[in-house]
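Structure first, then comments.
With one protein chain held back, the other chains of the complex are shown just where they sit.
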Amino acid sequence: MALKETISEYRRPLLGVASVVGLTLVWEIAYTYFIPLDPFFFTKPSLIGVAVKDQTLSGELWKDLAISSKAFLWGFSLAVIVGIPIGVFMGWRRRAEYVLDPFLTALYASPLVALAPLFIIIFGVGLTGKVALIFLLAVFPFIFNVFAGVKCTDRLLVNVVRAFGGKEKDIYFKVILPSILPYIVAGARIAIGRGIVGILVAEFYGASEGIGFAISRFGDTYRLPEMFAAILLLMIMAVIFTEGLRKLETILAPWKIGQEAR
Amino acid sequence: MSPDPNLITRHTGQSRIERNSRALVRIGVSALARFYREREQPILGAGFILLLILAWQSLPAIVSLPRGISLFFTTPVEVVKAFYRLVEANEIQSHVYVSALEFIVGLGLAIAVGFPLGLVMGRSKVIDAMLDPFITAFNATPRLVFLPLLMLWLGIGIWSKITIVFVGAVFPLLINTYEGVKNVDRVLVNVVRSFGANEWQTMKIVVLPNSVPYIVAGLRLAIGRALLGVVVGEFFGASKGLGFMIATAATNYKVDVVFVGVTIFMGLSLILTHLVKMVESRLSRWRLEEAKTF
Partner (left out) sequence: MAPCIQATNVSLTFRPKNREPVTALREFSIEVATGEFVSIVGPSGCGKSTFLNILLGLLKPDAGETRLNGTQIAGPGQERAMVFQEFGLLPWRTVLANVELGLELKGVAVAARRSRAMELIQMTGLAGFETHYPHELSGGMKQRVGLARALATDPQVLLMDEPFAALDAQTRDLMQAELLQVWDRTKKTVIFVTHSIEEAAYLSDRVLVTSARPGRIKQIIKVQLPRPRDYEMRLSAKFNEIKAEIWNALKEELLGRGAGNGT
């Protein structure tokens, strides 16, 4: 029996909006009238707003974003293509799990991003290096989430399909795939974050274009409003992607799977 | 177990010694097979890793690598040698010291902030509603995006790294603590309140123990983020630290040194993750096999 709820329905979103608007105003007013910090090192919301407008209208930032997105899509797609089969294989064949699990777990638990400098001297600062790094970081969430999904697949359903004369192929497509779908989406949500890390590291390190390069270049040239604008844009995109996938997860698996990031 | 009757009835023409030795071989083989069956999982797992290391080591001996690739190539033995060289030159110690300092201080600050804030957000709906947009936005974005900004503000000393470690690790801790508080069983809260517990006692007796598994899981995530912060932070603006060592070595094509650094990071994160998992299983003695579902 729930205790009485006194908080009305809209209080929560309103408080959220109020605190965002409030903080922005305080920042703006404090910077303008009370604590005018060195504009080389700090900026204020109105200037960031102007920078967002200029950058998005001029298309400069879009170009950088497009370049990063291309690398991201390549690396991410490779991670999907490679990660899902490995995960299924590990989940379905006991010996495959025994062989691969310790090795892959060790890799997943390690900060593989430490290999970034090596990747970049081997593959260069262009597309290939970025794709390789993104792939390396993004593939593990797919492997392990799919692996967990297959292990949680109801063996009874497999027997049902077998009993009705289904073949190995039918088991994969009619039972395993539908039941691991929510796990794949959960894996994708984690992989997006790791993929963005890959982009940022590769582009901070030695690229000549891309969103990461743009952010670090704005920093080097003390263009703070532009830098904040680029960060803001990246944040908005990250929020849209991850929250979108979270929604998709609840649509695909309304019974909740609760697979949190490792 | 009864002896194999064949051993006794057959082979009458053979000497006793020969018979005995055959029997011994059989017993040995079957014991070996049983040993394998009982420990198949660790044998296969460790075997695969060993096999990969061996293959890596013997690759240059089997195929001759083209010059372009051999420049970037090293072997496990070379890596071990490089490690000893660096230890003897007293070089690696100072790098490890700086990296460890950044890791510990950054993670410590993250715990000091994330844990209480998560508790407060879990218990106060107003603070929860007000902080939620920021936390959602910052948690969705890899905090590495702030690295250039932090470099600009804090320079290349350890504080920029400590800060990037902190912002990386604080969110998993905060969010997991919050979830733990939120997921507390209403019935249990009612139970202790019915015995007259105040807010503080409710916190101590029900809310905190309930969130411990969540907090420890958050700590596991936070350790990963913190290491990431140390590595990447040191890549881009540092004069000391393992990440710095890796980056400089890569630029100078000292691939063995790169792998020394990478291996140390791997080892550290495996040890730390394992420690947290041990804590996790100790703390959850009272739980049904829940922890198993990773």
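We just call them A and B in the order they show up, numbering each chain from 1.
Going forward, a contact is a pair of C-beta atoms (placed from the backbone, for glycine too) under 8 Å apart; a residue touches a chain by one contact, two chains touch by 3 or more.
Keep in mind the model is a prediction, meaning the values are calculated, not measured.
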- [ ] Among B:Arg193, B:Lys254 or B:Lys277, choose the residue that contacts the chain missing from this document, as touch is defined above.
- [x] B:Arg193
- [ ] Give the residue, chosen from B:Gln93, B:Gln201 or B:Asn252, that touches the chain omitted from the document.
- [x] B:Gln201
Open item on the list: Give me the subunit B residues in contact with the hidden chain, please.
Closed with: 187-188, 190-197, 201, 205-206, 209-210, 212, 285-288
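Keep this in mind: only the chains that are shown with their structure count from here on.
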Task: Between subunit A and subunit B, centroid-to-centroid distance (C-alpha), Å - done: 20
Open item on the list: Taking the touch rule as given, give the residues of subunit A at its contact with subunit B in the complex, in rising order.
Closed with: 2, 7, 11-13, 15-20, 41, 95, 98-103, 106, 109-111, 113-118, 120-122, 148, 193-194, 196-197, 200-201, 204-205, 215-216, 218-220, 222, 227, 231, 234-235, 238-239, 241-243, 260-262
Open item on the list: Give the list of subunit B residues in touch with subunit A in this complex.
Closed with: 40-41, 44-49, 52, 72, 125-126, 128-134, 136-138, 140-142, 144-149, 151-153, 172, 186, 217, 220-221, 224, 227-228, 230-232, 235-236, 243, 246-247, 249-251, 253, 255, 258, 261-262, 265-266, 269-270, 273, 294
